[in-house]
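Here the complex is missing one protein chain, while the rest keep their positions.
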Amino acid sequence: MALARCARCLRFDRFSPVVRVSSARYASGDVSLPGPYPETPEERAAAAKKYGMRVEDYEPYADDGWGWGDYPKLKKQHADDRDPHGDWDFPEDRRNWGEVMHIEQDLFVRQRPNAYKQNRKIPLWKQSMILGGILTTLATLGILGNKYKYFVPVGPKQYPFNNLYVEKGGDPDAVPDTPKNYTFPTSSYI
Amino acid sequence: MSATKTLSHAQRVLRLYKRSVRHMESWIPERPAFRYEATVLRARFDEHKNENDMKKAAQILQAGEEEFWEKQHPQPYIFIDSFGGTRYERNIPAPEWVLNKWHPIEKARYPYYFARREKRIAEEQARWDQLVEEERQLIEQGKLPPKEALPS
């Protein structure tokens, strides 16, 4: 709460020269983050203190050459999942002053889509199954529909008077032979 | 400050009740039907209001929360000005100190306003300095406890 009070003071005191306030959590300025990977329990304790965490909660990333040093592993929590009515120092970011951020913090700011939503009514695997099921069904039906056609068979329309040859603008002097569109079945009894 | 909060049993019951009624309102758009169902829901809550056995009460609350989870609305109604609503954060007025950052050319377009503003700022600063000076003198005279220093 002290921090919030400080921040409010600063906000109120608009015209006085800006007061430099440091965090109660870790000394700022001269410490460069992250420090080297902690090897001994004492170093771990010091690092945990630096990040304002309990030693039991503190768990650095594995030292596999990424250069993340002693930076702690934090929970993946999107800003949308934080309390919107909470008493944050920066309510628009839902963040407190001097708070330790996740190493991939740019994935969890409010401007990014929230893909890490906790507590879904329908779990993500089930959602993917439903989506995949619908799409697979549609694809199968599409392949089947390409294979088995359905249509009303139609032919070109037939007209009397030699398919309206003269009416359609044909030359009346050179009438071609009448096309035979149909034949009558011949009876075998005659 | 911190996002983690511990709720008491009574607070959890109240929140469960409020959320249940809100989600029920989202499920049933028709007002009279909703009122009837809400009364029934209230009766279900009132049934256990004299429960003194804490263990049993906790079980009932647990069951109630699970039932709410099952029956929650996928798209509950959100008030327009609250988080997630359609008017949330719309047209927040720009903070007043933005005018301090204006370019002199921009300021020159509103001479009367900015002349008066400069005067007001000077007055406010003078008043502030006066207050600080008074407080300092009071501390020196021992009438006020000394201020704790801000962490460097």
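Labels for the chains are A and B, by order of writing; each one numbers its residues from 1.
By our rule, a residue touches a chain if its C-beta (ideal position, glycine included) is under 8 Å from a C-beta of that chain, and two chains touch if they have at least 3 such contacts.
As a working rule, contacts and distances are computed from a predicted model.
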Given "t-SNARE family protein", "Iron hydrogenase small subunit domain-containing protein", "Rab7 family GTPase" or "NADH-ubiquinone oxidoreductase chain 5", the protein name in the UniProt record of the chain not shown would be "NADH-ubiquinone oxidoreductase chain 5"
Chain not shown, touching residues in chain B: 25-26, 29-32, 74-75, 77-80, 86-94, 96, 98-99, 109-110, 112-113, 116-117, 120
Residues in chain A touching the chain absent from view: 65, 92, 104, 107, 110-113, 115-117, 121-122, 124, 127-128, 130-131, 134, 138, 141-142, 144-146, 148-152, 154
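Please note the rule applied: only the chains that are shown with their structure count from here on.
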Of all residues in chain B, those that touch chain A in their complex: 1, 3, 5, 69, 72, 74, 82-84, 97, 121, 124-125, 128, 150-152
As the complex stands, chain A meets chain B at residues 1, 3-4, 6, 13-16, 19, 21-22, 24, 82-87, 96, 121
